[in-house]
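For reference, the structure I am asking about is given below.
One protein chain is absent from this view; the other protein chains keep their places.
And then chain A:
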């Protein structure tokens, strides 16, 4: 140690110089690794929020695109979680650090539209006469406004109902219908809880605003006025409506009979419910279709999948999608924007989408993907993996199942979740819902005022 110190003292300046050079070189190369393209190619910087296996699959897709042509080079850059990425995208706009192409999640659609920082993809669709009819209509309508496509849907999921088919067989319980009603789900959950002598909990429903919004969509009920924002900018929110009350009453029935287990909200809730489901301690849960991969690889039991449940005595309207879309920034030259659209077209191709679904569990958006070898081999191994795609194809888009085109959805969702928590803990349903409605409306008014009502 002493020798080292003596050496450092004697050679202080050279040591500092070397350290500085090394740090500088690392910074220089790491900064250049991500933004430089091969000579003669136009770089397209692409920000995304896909982590884990999805990132690997996305990198492969980008790599194939880059090899498929010689004009553009897409450079994918992971930007962390959806929520924070929205702020990064908005705050970096107009600087040379901003992306040419970016992925932004479902509930940021209104914000991106109002920011006027993007070129609606409709422009490129028209210029190229690109045929979008193969792409899922309910997914397209989520990211469009008044017939104009704002962004192209990319990674897409829908909530589905998962059940442990082996456990149901063991206890001689008829599985839920393909498109089950609330009471059908309750029947299975209660039977499972009773017949297992309380060893297996019947069901759970995560405290997740998205699931409650989907319950509204499936019952053809708007959460906000002006057709859930598809006709005009929303000015009023009504969470305290008969559909929400009915949905929460259904959950309350199950909580009261003891078959329901509450895992709370957030990522930990999802981890916990999946852990319990895989351990055979939970019969039913409703969650994004993107979890199929995880639920089939390590599952000793047979997995069953049904559509998102609908209220009794009512036909299912079909649920909206979740996930994210690809947007093109308008702060880059036309050549770059065109290149970004070339990649979008590549990403929506039948083979790209089939490989994407196989690798990630997100649903293939191109109807021609279903006959691709990647999906055929997947369905041969896991026939149940067909169900979410069928649910997606069955939904006919209308205002209530095309998402809520309103700003401040993050906060709205948070308030929905607070209301759900209150109800799950035994609080009064109308009171929790009217409290949430009040908070949401105050927030909506402030947002509209801060943006001058988007005049």
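We adopt the following convention: contacts are C-beta pairs under 8 Å (C-beta built on N, C-alpha and C of every residue); 3 or more make two chains touch, one makes a residue touch a chain; residues count from 1.
The rule is short, and it goes like this: contacts and distances are computed from a predicted model.
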For the chain that's not shown, choose its UniProt protein name out of "Polar amino acid transport system permease protein", "Cation acetate symporter", "Transmembrane protein" or "ABC superfamily ATP binding cassette transporter, membrane protein". "ABC superfamily ATP binding cassette transporter, membrane protein"
Of the candidates A:53, A:242, A:266 or A:333, the residue in contact with the absent chain is A:266
Residue among A:87, A:174 or A:377 touching the omitted chain: A:87
Hidden partner chain, residues of chain A it touches: 83-84, 86-87, 90-91, 93, 111, 114-115, 117, 201, 207, 261-269, 271-272, 275-276, 279, 281-282, 407-408, 410-411, 414, 417-418, 421-422, 424-425, 439, 446, 449-452
